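Only one protein chain is missing; all other protein chains are in place.
Chains: A, B and C, in written order; residue numbering restarts at 1 for each.
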Amino acid sequence: MEDYSEHCIKLLQSRGVSLEDIADCARYLQADYHVDLKSDELLASVRKVISKRETQYAIMTAIELDCMAEQNKMNDKELQSLLMHDDALYGVDEVLAYGICNTYGSIALTNFGYIDKKKYGVIDRLNKGGKNSGVCNTFIDDIVGAIAASAASRFAHRWNGDDNKEE
Amino acid sequence: MEDYSEHCIKLLQSRGVSLEDIADCARYLQADYHVDLKSDELLASVRKVISKRETQYAIMTAIELDCMAEQNKMNDKELQSLLMHDDALYGVDEVLAYGICNTYGSIALTNFGYIDKKKYGVIDRLNKGGKNSGVCNTFIDDIVGAIAASAASRFAHRWNGDDNKEE
Amino acid sequence: MEDYSEHCIKLLQSRGVSLEDIADCARYLQADYHVDLKSDELLASVRKVISKRETQYAIMTAIELDCMAEQNKMNDKELQSLLMHDDALYGVDEVLAYGICNTYGSIALTNFGYIDKKKYGVIDRLNKGGKNSGVCNTFIDDIVGAIAASAASRFAHRWNGDDNKEE
Partner (left out) sequence: MEDYSEHCIKLLQSRGVSLEDIADCARYLQADYHVDLKSDELLASVRKVISKRETQYAIMTAIELDCMAEQNKMNDKELQSLLMHDDALYGVDEVLAYGICNTYGSIALTNFGYIDKKKYGVIDRLNKGGKNSGVCNTFIDDIVGAIAASAASRFAHRWNGDDNKEE
């Protein structure tokens, strides 16, 4: 079956998000666990999360929605307006993010809630960038948060010796 | 704040789904509870579910995605192909559906799983229609199932005298 | 870190549930996919689901609650009564079950909803047994359904060549 890992990494890059940006968010989240991780371990974990089918489909759908809104291509102009203004009550972006986190268990979900509120690093940048006219980052910031939250959850399980986590 | 109820009812109709179709699915699901419901009670419950903001945003997003795929407008041709073929492992449609059901509690979720597999009534029609070339019903069938499952869950709570359910 | 697989298999057996019973439910669920699976493949998949930490903790918590209710040991007599009567609106049992299914993605959730309503095999037996005075199977039937649903979801992903599913 086709693997969309490289496709998704390119899509993220096209929206200004590098794997290093996401790894940096994961590092921020795992700092609570007082473990010192090397950059390549962090990057490898982010890549692992992106290699999962659920993550790939969420990334592709999320970025398409941001792009369609930005390109003024949507049939439903009400929806387009909600997305362009990142309406506070529009929660489908978080719902997609939970679809990623869920497969990494409950720690991933709390990690996501935390970074979604703190808006660290690239998430803050995306959030602010999305306030400019003509840019829609409504979905991408939540997806990045979900990938980082899931990658950090993988560490938490491994530090506790839980190699079975992903079986 | 703007209410998108009528907007969403029109969107559903534009995809060949009437409120009566959804009420019929809810009737099918609630039959287990051995209660005889009148058509207007069923319709009222479906309308109530659609009046909820989470439901409205999920409907709008789902129908937009089906339309964009159908219209060959997507930037990401991989995603478009997955949606046009209703790929078995593409699960974002169910993730959106859970976003609706979740707000109605655990009975709504089991109702959804059941009708999603049984493909009753309009859901079966949508599912089969989506296999025709040029038609994309990947999202709409799950959204219809989720609305029906939520409406049936409202009944289950009310029959048990749980008026607090939606507070 | 301690592995509770054998501990959980014994707990399930103490409530009258064998791995073969669960594998039989998984076989029932995967029949839709028109694939002929051998018994040992089914059993191996059930064991894999039980080797996951989230599953183990859910099993242990669920069985403890059923036992405590049955043994009349609960401090909260309202809760004990709800559990002994398997109250229709008590949904914490399904919530625990979703905790297992979530980590296997959206197919596992719909599988669970389906088997929870159909009450196939051991699930039917548990459900009926729980109606006898002195027996509490409120949690165990949902947990068994969740393990079977997750095991069947693993097959669905593998048949589609998705080896990345559990990474």
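In the analysis below, a residue touches a chain if its C-beta (ideal position, glycine included) is under 8 Å from a C-beta of that chain, and two chains touch if they have at least 3 such contacts.
If you're wondering where the values come from, they're calculated on a predicted model, not measured in any experiment.
**Student:** Any idea which of A:Ser18, A:Thr110 or A:Asn127 touches the chain not displayed?
**Tutor:** Of the listed residues, the one touching the omitted chain is A:Thr110.
**Student:** Taking the entire complex into account, which one of B:Tyr104, B:Tyr120, B:Phe139 or B:Phe155 touches the absent chain?
**Tutor:** In the complete complex, the chain left out is touched by residue B:Tyr104.
**Student:** Among C:Leu19, C:Leu79 or C:Val135, exactly one should touch the missing chain; which is it?
**Tutor:** That would be C:Leu79, which touches the missing chain.
**Student:** Which candidate, A:Leu82, A:Ile140 or A:Ala156, sits in contact with the chain we can't see?
**Tutor:** That would be A:Ala156, which touches the missing chain.
**Student:** Name, in rising order, the residues on chain A that touch the hidden chain in the full complex.
**Tutor:** Touch with the absent chain occurs at residues 32, 88-89, 91, 94-95, 98, 105-107, 109-114, 116-118, 156-157, 160, 162.
**Student:** Could you please point out the chain C residues that touch the chain left off the display?
**Tutor:** Here the touching residues of chain C are 2, 4, 7, 11, 53-54, 57-58, 60-61, 63-65, 67-68, 71, 73-76, 78-79, 82, 89-92, 95-96, 98-99.
**Student:** Tell me where the left-out chain touches chain B, residue by residue.
**Tutor:** 1, 3, 48, 51-54, 99, 102-106, 157, 160-167
In this section, only the chains that are shown with their structure count from here on.
**Student:** At which residue positions does chain C touch at least two other chains?
**Tutor:** 105-106, 157, 160, 162
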